[in-house]
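On to subunit A.
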Amino acid sequence: MARSLLFPEFKIERDKERCIACQVCVRQCANDVHEGSDTEDTVVSQEEKCVGCQRCVNLCPTNALTVQTRKDGFRPNGNWEDRHLRGIYKQAETGGILLTGMGCDRLYPVYWDHLLLNASQVTNPSIDPLREPIELTTYLGKKEEKLDIHWEGDSPVVRTRLAPQLGLEVPVIFSAMSYGSISYNAFRSLAEAAREAGTFCNSGEGGLHPDFYPFGENIIVQVASGRFGVHRDYLRVAAAVEIKIGQGAKPGIGGHLPGEKVSKEISRTRKIPLESDAISPAPHHDIYSIEDLERLVFAIKEAINYEKPVAVKIAAVHNVAAIASGVVRAGADIVTIDGIRGGTGAAPQVIRDNVGIPIELALAQVDERLRLEGIRHHSSLLIAGGIRSSADVIKAIALGADAVYVGTAALVGLGCHLCQKCYTGKCNWGIATQDPVLTKRLNPNIGRRRLVNLLRAWAFEIKEMLGGMGVNAIESLRGNREHLRAVGLSREECSVLGVKAAGEGW
Partner candidate 1 sequence: MKHIKIHEEYCIGCRLCEINCLVKHSHTGKIIKAFKEESPRAFPRIRVEEEGCLSFALQCRHCEDAPCVENCMTGAMRRDKENATVLCDEEKCVGCWMCIMSCPCGVIKREKKTRRIASKCDLCGGVDEPVCVAHCPNEALTYE
Partner candidate 2 sequence: MSETLRTDYLLIGFSVSSWFAACALREEDSSGRILAVTEEDRVYSRPLLSYVLGNRSNGMTYFGDVVSENPAEVWWNCAVEKLDGPGKWVELADGRRVAFGKALVATGGVPVFPPIPGAEGGGVFTFTRVDDMERMAAYIDQHDVEDILVLGGGFIGLKTCEALIALNKRITLVELAPRLLINMMDQTGSRYLEKALLKEGVEVVLEDTVERFERKENELCSSVLKSGRSLPHRLAVVAIGVRPNISWLAGSGLQVNRGVLVNAHQETSCPGVFAAGDVAETMNMITGERSVVAVWPEAVAQGKVAGKNMAGKHKTYQGSLPLNAVEVGETAIVSAGLVNPPDNGTYVTIIREERDVYQKLVLKEDRIVGLIFVGDIEKAGIYVHLIRHRIPVDSFREKLLQPDFGIISLPLNFRKHMVEGAGIEV
């Protein structure tokens, strides 16, 4: 076999003074990077296998390990970066598409980081969330344009029946991650945390394991192009149904869960044969145009007796505003838009890194477009794709989102270190794997607690920021771009975002 030209991505430094050869690193590495010795108190490492997940570093009881990105030693070249060489070497060896996991890691502008929030000074008292209530309660679903009120004397009689709503205590939902792409324990962590925190998690296109039916009130189930695990009870047990058209990490392409990951439980959940590849087609083959979507939306509404909202998820692509408008008009109660930085368990790297647009721009345009068309209230806007902090959440809401999905942030909360190797199924953190040795590493009790903590912390921070703006109900910030100002953006970007430049007053 010809020698590989690939070079290790990481450099592992083992402090010999500190290493006690306890072999924790050996036992924890699913990639067999570390190797102990039966006869000597030494451990050696094979760097070429390291994915930089930092599991060994984290568990090393003496902090003897450091895993760093390796300086490649190539002649610096502004055009030909490491990743280009690495990609070419790999493809020259394998002839295949480069796969990757998690969201786009390219240095495209992150608009959240160019948006600044407002606060009250003098003319308007800020509100102290420790002393006064600040409400984050959010309802997702179609809002009627007006309440049909009939007056009997002085008493109002409401003739409008509210459309089904999803009530959130915090405007953050765990985004679609299927059981299959993530482990049972990871899914359980999400479901339990969603229930405890008063929000939702999304089944992804992996069906719903029977163990999670009791969590139905806090689960949004997905109907994707593969229709995996979709059946009557699946639709009915959930709090809402989401039709997945596209995904931010891989707009325009489908999904593929390799057969080796289709374990007994997954085959049972997805209703597919054991060890068969689970392939989600790129399009829904019953949706080749918007009116087909409408038909599916209403087919599902019929199936669930119009009792729960139906969402439609699309990837943020160039014409997203018009597409979203069509989706709203097709009857979606919630429109989910997933930006280019949205995560994935596996996607071709070239797609992930080059297709789609940042969610901030898509959100701003969709919200504005729907308002211009006077249909903003027909659907709630749920956005996804790279929400990293409570600041991102609150900025998204100020830009016009009703709530946000977090996927990567939730996984990071569970221990993910963004090594981007989800597609290998060897997640050392027990998240994106089905290997029973690895899945045990995520104790859902800890997972639940960490996620609930994360949401609680974000909620506190959001309340602090809201209070600072003198706002005590989240709906008063939603779409309230007056509380946002842009720094370091061009006029065009400001205009697309519908946000004034920092320094501009009211």
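Everything below uses one rule, namely that a contact is a pair of C-beta atoms (placed from the backbone, for glycine too) under 8 Å apart; a residue touches a chain by one contact, two chains touch by 3 or more; residues count from 1.
Behind the choice of candidates: all candidates are chains of the complex that A comes from, given by their letters.
Computed from a predicted model, the values in this text were never measured in an experiment.
*Asks:* Thinking of the complex as a whole, which of 1 or 2 is in touch with subunit A?
*Replies:* In this complex, the candidate that touches subunit A is number 1.
*Asks:* Give the list of subunit A residues in touch with candidate 1 in this complex.
*Replies:* By the definition above, subunit A touches candidate 1 via 17-18, 20-24, 27-28, 41, 59, 61-62, 430, 435-437, 440-443, 445-446.
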